[in-house]
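Now for subunit A:
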Amino acid sequence: AADPYKIAHVYGKTGPFEAYAKQSHVGLMMGLEYATGGSMEVNGRKIEVIEKDTQLKPDLGKTLLAEAYGDDDVTLAVGPVSSGVALAMLPVAQEYGKVLLVEPAVADSITGSAWNRFVFRTSRNSSQDAISNAVALGDAGNCVATLAQDYAFGRDGVAAFKEALAKTEARLVFEEYAPTDTADFTAQAQRLFDALGKAEGCKRKIIWVVWAGKGNPLGKLNALNPGSQGVELATGGNILAAMAAYKELPGMEGATYYYYEIPKNPVNDWLVAEHQKRFSAPPDFFTAGGMAAGIAVVEALKKAPSGDTEDLIAAMEGMEFVTPKGVMKFRKEDHQALQSMYHFKIKVDPAVAWGIPELVRELKIEDMDIPVRNRK
Partner candidate 1 sequence: MTDQTSDASIPSPPLADRLKAQAPYWTVPGLAVLGLVLIADASTWGTLTLAGLAMGMLIFIMASGLTLVFGLMDVLNFGHGAFISIGAFVGATVLLALTGWTGADSLALNLGAVLLAIVAAMLATGGLGWFFERVIIKPVYGAHLKQILVTMGGLIVAEELIHLFWGPNQIPLPRPEMLKGSWVAGGVIVEKYRVLAVVLGAAIFIGLRWSLVHTRLGLLIRAGVENGEMVEALGYRVRRLFVLVFVAGSALAGLGGVMWGLYDEIITAQMGLNILVLVFIVVIIGGLGSVEGCFIGALLVGLMANYTGFLAPKVALGSNILLMVVILMWRPRGLLPAGKG
Partner candidate 2 sequence: MAELLRLEGVHTHIGQYHILQGVDLVVPEGELTMLLGRNGAGKTTTLRTIMGMWRASAGELGLAGTDLRPLATPDIARLGVGYVPENMGVFAALTVRENMLLAARDGAMDESRLEWIFSLFPALKKFWGLPAGNLSGGQKQMLSIARAMIEPRRLILIDEPSKGLAPAIVDALIEAMRELKRTATTILMVEQNFRMAQALGDGVAVMDDGRVVHAGRMAELAADPALQARLLGLSLGAHQ
Partner candidate 3 sequence: MTATEPPVLRTEELTIRFGGHVAVDRVSCAFDRGTLTAIVGPNGAGKTTYFNLISGQLRSTAGKVVLFGQDITGLTAPRRTRAGIGRAFQLTNLFPNLSVLENVRIAVQARHDTGLDIWSLATRRRELIELAEHHLARTGLLDKMDSVAAELPHGDQRKLEVAVLLALESEVLMFDEPTAGMSVDEVPVVLDLIHQIKADTAKTVLLVEHKMDVVRSLADRIIVLHNGALVADGAPEAVIASDVVQQAYLGTSSASGDGHG
């Protein structure tokens, strides 16, 4: 047989994001499996996946990626989990002139200011998250205040959200930023309640929370009876474990990247059924992303059998491929995969351990105007 295609999965297997990493890797493998019809072969050549653990350390990530490209001579690499590691890895792709398919790191700059032409991304970026949420909350008469972490991820998210919300009929009345290590959110809640209390002519008053990492602002805001102030809470989707907290928030609206019951298509049906069978649990947030990446790899190799980088890039630019989330498309300009997002409303079912995001509306690629940010 011909030489196998070697693919490196370089990601933070160990450390705080272990859970995400596991999902991502399972998804990638299932994606490869699905797209090759279970043979793990494409163009008559085997696909071999090499795993490398970045331990969430950017410097290690760089070394491992360089090792994969240089010493292991892989066709392309997939990963990593954290944006910091991803950003450190981007120049390596350029240095070695090989493709890096980013999944599931979300920072805008990966396909923005730090981008180079060897970088593709299947995962959604922060803007897509923020914009979809803005569209979801953008009804006329809505007054929105935001609570975000006081660092890049939070500020960028709010900026994109703000920009998108301006195009809707809703109104942004207040932005609150809290330090990442905030434990007690009473002060922030008080400031938000005060600001929303002063806002006039609002049909609904909503606090949109964008938060990643430790602390649980949503739960803490909710414990303060926002209802008694006439205030609702909103936030995006998350992994199932985190959405357990949403059980306290029936009726909460927002937009999410994936929930296994939402997309209706054969790919997702296969994923849900197989995942349930193999792991007796539904696929989670990052499983879907991993699978999308796996499918993208196979599709790209089908179009560019040589595995040569330039051929791959040419094949992938503008490529459309079918994922558990339906059709995705690598935008030519910045190699970001455009994709649907889902406006949801939380329903509580006592038998389910988490709050169930019920689809309100699918936000299709054309419903969202995702800015291209990689022009220098």
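Throughout what follows, a residue touches a chain if its C-beta (ideal position, glycine included) is under 8 Å from a C-beta of that chain, and two chains touch if they have at least 3 such contacts; residues count from 1.
Inclusion criterion for the candidates: all candidates are chains of the complex that A comes from, given by their letters.
Worth saying up front: this structure is predicted, and the values here are computed from it rather than measured.
Novice: Hey, among 1, 2 or 3, which one's touching subunit A in this complex?
Specialist: So the chain touching subunit A in this assembly is 1.
Novice: Spell out the part of subunit A that touches candidate 1 in their complex, as residue ranges.
Specialist: Touch residues, subunit A against candidate 1: 16, 18-19, 22, 150, 176-179, 181-184, 186-188, 190-191, 194, 214-216, 219, 223-225, 228, 239, 241-242, 244-245, 247-248, 353-354.
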